[in-house]
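First, the structure itself, so that you have it in front of you.
With one protein chain withheld, the remaining protein chains of the complex are depicted in position.
Order of writing sets the labels: A and B. Residues in every chain begin at 1.
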Amino acid sequence: MKACQRGSIRRVYLKELIAAVTIASFVFGTISCSVVATPGDFYGNTTPPKRNILRYVNGDEPGSLDPPVSTGQPEARIYMALYQGLIEYDPRTFNAIPGLAERWDINNDSSEFVFHLRRNAVWSSGDPITAQDFVYSVRRGVSPALASQNAYLAFYINYAEAYFRKAVFAKDSKTNQFVLEKDVAESALSASPGATTSLASEYDSGVVGPESIQGPDVKASPGAETTFHQFMHSPPRLTLPGNEEARNKLLAKNPKLQAALEGKDFVPVSAEDIGVEAIDDYTVRISLSQPAPYFLGLLGHQLFRLAPRKIIEKYGDQWTQPEHIVTCGPFKVKEWLHYSELVVERDPLYWDAANVHLDEIHFFVSQDNPTSLNLYKVGEADAVLNHAVPNAWLQVVRPKKDYMDGAEAAIAFLNINVTKPPMNDIRVRRAFNMAIDKISYAKSRLVTKPLSAFTPEGIFVGYPQPKGDPFDPEQARKLLGEAGFPVTKQGDGFQCKAFPVGEVEYIFNTNSSNKSMAEYMQAQWKQNLGITVPLRSMESKTFLPARNKLEFKGFAVGLWAADYMDPFTFLGLFMTPDGSNGSGWFDPKYVAMLNEANLTLNPQRRYELLAKAEKYLLDNQPVIPIETFAVNWLKKPYVKGMYPNAASLYPWKFVYIERDSSKWDYGVPSLSD
Amino acid sequence: MLRFIVRRLIITIPTILVVITITWGLIRLAPGNFYISEKAIPAAIEKNIREKYGLDKPWYEQYGHTIWNIVRHFDFGTSLKYEGQSVNAIIARSLPVSATVGILAYLLALVVGITAGSIAALKPNSKRDYASMALAMLGISIPNFVLGPILILVFSLTLYWFPPSRWNGFPSRNVVLPVLTLSGLYMAYIARLTRAGMLEVLRSDYIRTARAKGLSETQVVIRHALRGGLMPVVSYTGPALAFLVTGTVVVERLFVLPGLGSYFIQASLNRDEPLILGIVAFVAITLLLMNLLVDIAYAYLDPRIRY
Partner (left out) sequence: MNNDRPTIPGDHDQPEPGLTPDPALSYREGDIIHTAPEFALADADVLAAERSDVIASTSLWRDAWRRLLKNRLAVFGMIAVVFITVACLLGPLVIKQLTGMTPDLIPSGVGHIRSTPPLRAPDGSFSWLHPMGTDNQGRDLLARVLQGGQISLMVGIIATLVSLLIGVSYGATAGYLGGRIDNLMMRAVDVLYSLPYIIIVIVLLSVFKSQTARGQVILLFIALGSVSWLTMARIVRGQVLSLKNQEFVLAARATGVSTPRIIFRHIVPNTLGPVIVYATLTIPTVMLTEAFLSFLGFGVQAPLASWGSLATDGIQNIGIFPWQLVFPGVTMALTLFSLNFLGDGLRDALDPQGSRQ
């Protein structure tokens, strides 16, 4: 009886159920049939925050507040607020403007810099900032104990690299004279810079700044003469690997060198030997091992921003905890809610506090772009980080007046593992390169520019950038055929039966833009070569070691952003002998070309030599260049003082909230205001 | 009863240890480790790091060391990724977030679910019974990561009523959408369970007696029926909590809440072993304890149950 009842009641209401489901589907359908309306000039809510604060979506949770340590962009932006260097960046042009240094003198070949510090700069604890603080910071930044991954930026400083690599000098215990490079120059090392490279290659991998150039004889540096300065201007000392095994290997190869070092003691290069000197409490002198015109611009990098010695010595590892930390920038740490936000507030003791407009900055943590943009739209955030606008949203967001466009010094490319077949055949590599239509890819991305070379296009003024192979599917197929993998027509497309698809893959770390790129490349190769390269996405933790250790077959996505405004920051990626650049390609000839360029004093000639090296790189095709990036981010119209720049770093002291809507930014703020 | 409780508590300890051990073993099996970063690390630096964290010792030594610290001092160590922060501290600050959302969601689910289920049970096979049960079934079938974004779309991005993500403490607008999203599934389950339980209870003799005595329907329900009818709901609380863990992970990810779930996922992706072990152990203990509480409540509600 019960079953009967159940059944009959259900029969009656079945129609209602079907009707309900149909209506529900219809409603859902209607919701989706219209693109969610975003009327108006701006993307979302434009009510300024009640308080005088800026809420900025910064990206990942910052790992550390210790300036030389982290390598990520989110941390870099935070350091811009918390710490100051000798120079600061002009928010519009990114040129160097006075920071802790009021003024500076440079000698005529840019190998020596003297900075005069201002007297009224203090730490957030109240202690005055002195030249010794800077010297301490730099020594700490390049110390092997800290093992900072940014240390290489300081390698232009005399003996900085030797110190970092724990190298040793050779000293004659009887005469207390150090063996000089020129003493052994004739014996084992040839005078060409290439030789130093072979010396350096005994060290751990890394960028090499040649030390074998005679210090220039110019004395244009003002400032008191000191013994240290004389040391800097004396002929450079010979440095040898600190690791005994490596050293003995080197000596074994060079019997003449070994003879010259007979009976000498090995003295470790110490922090006091590197080329930074505090002439007095407010004057700093930096001596470089070679001329580096772009070095001034480097001094705004986080590696050179000052870290507080007293606090570090007192608290060690824990010095960055909010209860201990002491900073020297326009802002100081107020509160750190992990995984949520870092709040900094204006430091009233900062030397220029009167010109710092914001009371607080909230650096929001966000792991993905749609979240960031949603926060921005609702008005919970006032600006978002670079590349926060997902590509697919551009059609809606780009026309808005709060969208910031601009060129960026960053490129995307595919590393090719050249150590494993079939990719060890250059014809195969070139074929895959030429089978990608980068122009239409860039068109589909809307904001990037196609790239055939290895330096970003249009960023370096006057740089004669070479061109790589263009999109030529015919040629690509021909090359593949020559390499032993003929491509034949099949229906509408192609097939390449002989190609060992199992031996290639395309790996990338999981995020939506990498995924789109991967799918696009895969489709291009399928379309033009008839080869379906399998894709494999991995989380960063697994992807990075796999790429760096070359544990992949075929292609691995790569991105690089400039550390400083010079093509060398890109080309230098392939100078590592162990091939840990993700492709396994290493050619001493290439390294020699780069070194030659870096020793050239004439900037234009230097550019030409760099371009020559770049062409050589492109001809060897260890990578497939894809695109040059453009910055793309949003800021509310009431946020002033932030300008799009190629590095996406903002000197926060210049930012302010404009409450008068007639003064708001409609579009990219003009650089001429 | 007391003996039962004690026995259960005693069994908890080895269970937790087994859980920790298995997790530890699984972590060690996974490739990649916590110190990988963008640039390749020179071998010397890698060696230093391994020494610093004791990774160069044999595995059984590391295991013993880990377990000893946990058992002796309740010390899970410091996070490998978040410099200088102890696991206990991380759990202590992320727990309130997850707990707030979880508890509020469950309370909401209880209130709405029990009410809906009771109303349905009072007039079985009627239109409203039918409608609410169909809605409940819908609630079970719509995954929470579909429901959540739809709520965000309507109430946040279009109406600007609530923030689409982030956490601002408890009495704030940020709480509303995550709680709604999380409670959807449980509301549905609880409604169905209440209805089923109430249906049975309402048919029983003592309810008929109560009605015959002339008590109003409300009194009948609240004073007599609920107690028995809620038993399936009570017994569901245990497994629901287990589900709450995974549900919380989704909600915390959708709304970017700095809770245990987020930390757990990050720790797994980072191979941050101490943090993973800490959270796993904590969650396991919580689940076991809550199950015990549920069993006790069960006994309280139904006097026929004896331990």
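Operating definition for what follows: a contact is a pair of C-beta atoms (placed from the backbone, for glycine too) under 8 Å apart; a residue touches a chain by one contact, two chains touch by 3 or more.
Treat the numbers as computed from the prediction; the structure is a model and nothing was measured.
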By the document's definition of touch, the residue of B:T15, B:S172 or B:T209 touching the omitted chain is B:T15
In the whole complex, of A:T93, A:S234, A:S440 or A:S661, the residue touching the missing chain would be A:S440
Of A:S70, A:Q84 or A:N391, the residue that touches the missing chain is A:N391
Checked against the full complex, the residue among B:I140, B:V176 or B:L215 that touches the missing chain is B:I140
Per the touch rule stated above, subunit B touches the missing chain via residues 4, 15-16, 18-19, 22-23, 26-27, 29-32, 133, 137-138, 140-143, 145-146, 149-150, 152-153, 157, 189, 192-193, 196-197, 199-200, 231-232, 235-236, 238-240, 242-243, 245-246, 249-250, 253-254, 264-265, 268-269, 276, 280, 283-284, 287-288, 291, 294-295, 298, 302, 304-307
Listed in rising order, the subunit A residues that touch the chain left out are 2-3, 6-7, 10-11, 14, 17-18, 21, 25, 28-29, 31-36, 38, 368-370, 373-374, 377, 390-396, 440, 443-444, 446, 502, 505, 510, 512, 515-516, 518-520, 522-523, 527, 534-539, 542
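Heads up, the rule we're going with is that only the chains that are shown with their structure count from here on.
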In their shared complex, subunit A is touched by residues of subunit B numbered 31-34, 36-40, 42-45, 48, 81-85, 90, 93-94, 125, 127, 130, 134, 152-153, 156-158, 160, 163-167, 256, 258, 262-263, 266, 269-271
So, in the complex, the side of subunit A touching subunit B is made of residues 5-6, 9, 13, 16-17, 20, 31, 36, 45, 63-64, 71, 147, 149, 204-206, 317-318, 320-321, 337-340, 364-367, 371, 374-375, 377-380, 539-542, 544-545, 548-549, 576, 578, 580
